[in-house]
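One protein chain omitted, others in place.
Should a chain be cited, it is by its letter among A and B, assigned in written order, with residues numbered from 1 in that chain.
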Amino acid sequence: MITIYRLFQIIMSIVLSVFVLYLLIGYAGDYAGVGRSGARQKTINVFLQDVDNVYLSGNPVNFTGFSRDDYTSCHPRPTKPPKLWCFMEDRGYESKQLLVPVFTRLGNDVLITRSSLDLGWTRLDYVEALTGMTVVFNPTENDDDTWNLIKDIAAGFPDTSGHYPKTFFDFCDGSSLLIEDAAGAPYERREFLGIIDTNRDALSVCAAPLSHNHVLVTLSPSCSQGFANSGICVSPPANGVGHAYITGCPGNYVYKDPADLAALIIGGDGRDVFGDCVGGETWEFKNQLMLGSLGTAAGFMERRCGILKQLSETRDECRARYQDFESSMAAIGDLAGSDPYDISAMTSLRAELDNARAVWDSLVNMGCESRV
Amino acid sequence: MKAQSSIMEYLLLSVFILLMIMSLIFFLAWWQSSQFGLEQKKLKDQRVDVLMNRFINSPLFVTENSVFDDSKLQAIQSLRQDACQDLESMFGGDWFITIEVLNQHPGENIGECTASNYPDCGYWEMCGQGERNVSRVLPVNVYRKAEDRNDLALLTVGVYS
Partner (left out) sequence: MRYPNPPGNPQSSSTMRACSPMRIPSRAHTGTLPGTGGHTKAQTSIVLIVLLLIIFAALGIFLLSLARTVSQEDYMDLYANNLMLSIMKTDTGCSDSNCKLVSDTVACAFILSDWPCGDSGRTCLETANTSLSEYMSAFDLISRNYRYLFVVTSEFCSMTEEGCRVLTFGDTGLESYRGKKRVANYAIQKSMAGSQYNIKVRLYLARNT
């Protein structure tokens, strides 16, 4: 016959077991559905931490966190505030506010690098997070403007020597891709820039079959909507500013520096789940952040010039140049708030930036300032 | 009597076991809330570290890594809230920084900088608000534009709770 003590043991065991099971089922129920989503959100957060670290240090980092999941698209959107939006299996994930300009072309293996726009008096950094890709140039004209533009575009991408995955550069002439090294691969940035000056020719419109890792960049004065078969079409610049078009997307994008072109090319001609052009969104995001930073930097510099002009220790020759620099900063501050689609405003901005660089160089040469 | 005392013993034991279960529940609840609090503190510490690294490298403030330009600091401080709003879009919000010169030269002041006493001053504060914050300090330099000289200084970066 069962004893009282045994009965007591059974009852208390049941009570404890029910309690433990309740806890476990409760937690499992809460986190089962959330677990996978949480893991994906965490991947995005860790990715952005790496982006921040690269932005600060300039040291390239290899990120493989996306290999666990299949992201349909993942790119920065020019929302207020700007965020990174990723889509996977009919679900969207958004990041915290993006404070760092980052252009993304993501895959299982991503190399995160930092590039800079050196304006002389300041520097604007941006980050590129790229899976393996090849930028394929198709210049339809053979002139200095076109080849200088190709050099500028290539300079806006990272040099991936010694790193992985690679960013390659190639030319397309009609139905074939031209560059092949001893291993059958196109060139990385350093080798590519080395051959540009010695191998120049106008090429026929590209009709070669390209994979999703290739981005075609057509350079032609006839660029317009629908001119190129795919990718980006870039018209030659006038005074450093020009138009660019994305195949299949409306929009007349204005470029004024290599970062504009890098944003368009890296974003590419694909569309996200909202139907928006990824290249266009990336370009708008770039201008939202970097024109904002430019305006802020110019405003601070303008005030600084006003302070330095009044200092008794400032030499007279420096004082005069600070006056010129102050006017230039005021103009840049105003123009940085203009619509980036407005080509005349962007042309004026580019002119003022060039002028500011020249004045700054003279301030440095006169010993009034040191290099940034 | 014997039966009553034996029942009492079991009752007492049951009470203790129930007390143990209750304390386990409270412990888990406390553990979760302390973990949450720790996570929040860790996030704030991380944010302070990231901000600190950005400020000591940003061309808006420095001439080179960890060398702040006093004329740039003066310009930003003089713009007050306008500057804070502009900086929020680059660095996020709810933070403050102070830079305090530590080595005083004979005949010079290192008090708070205003529009009238620059460059004879040595303390700048930007975007300060309220009291409760998480902050860290870091040794840096301040380049004195007027005297062409590097002074020793302390950077304090904090985020508000």
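Following the convention adopted for this analysis, a contact is a pair of C-beta atoms (placed from the backbone, for glycine too) under 8 Å apart; a residue touches a chain by one contact, two chains touch by 3 or more.
The shown structure was predicted, so the numbers you read here are calculated from the model rather than taken from an experiment.
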item	value
Absent chain, residues of chain B that touch it	2-3, 5-6, 9-10, 12-13, 16-17, 19-20, 23-24, 27, 30-31, 34, 38, 42, 45-46, 49, 52, 56, 65-67, 102-103, 105, 136-141, 149-154
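We take it that only the chains that are shown with their structure count from here on.
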item	value
Separation of chain A from chain B, taking each centre as the mean of its C-alpha atoms, in whole Å	30
Chain B residues touching chain A - in the complex, by the definition given at the top	6, 10, 13-14, 17, 21, 28, 50, 53-54, 57, 59-60, 63, 71-72, 74-76, 78-79, 82-83, 86-87, 89-92, 118-119, 145-147
Complex contacts: residues of chain A adjacent to chain B	4-5, 8, 12, 15-16, 19, 23, 52, 56, 97, 99, 122-123, 292-293, 295-297, 299-301, 303-304, 306-308, 311, 313-314, 370, 372
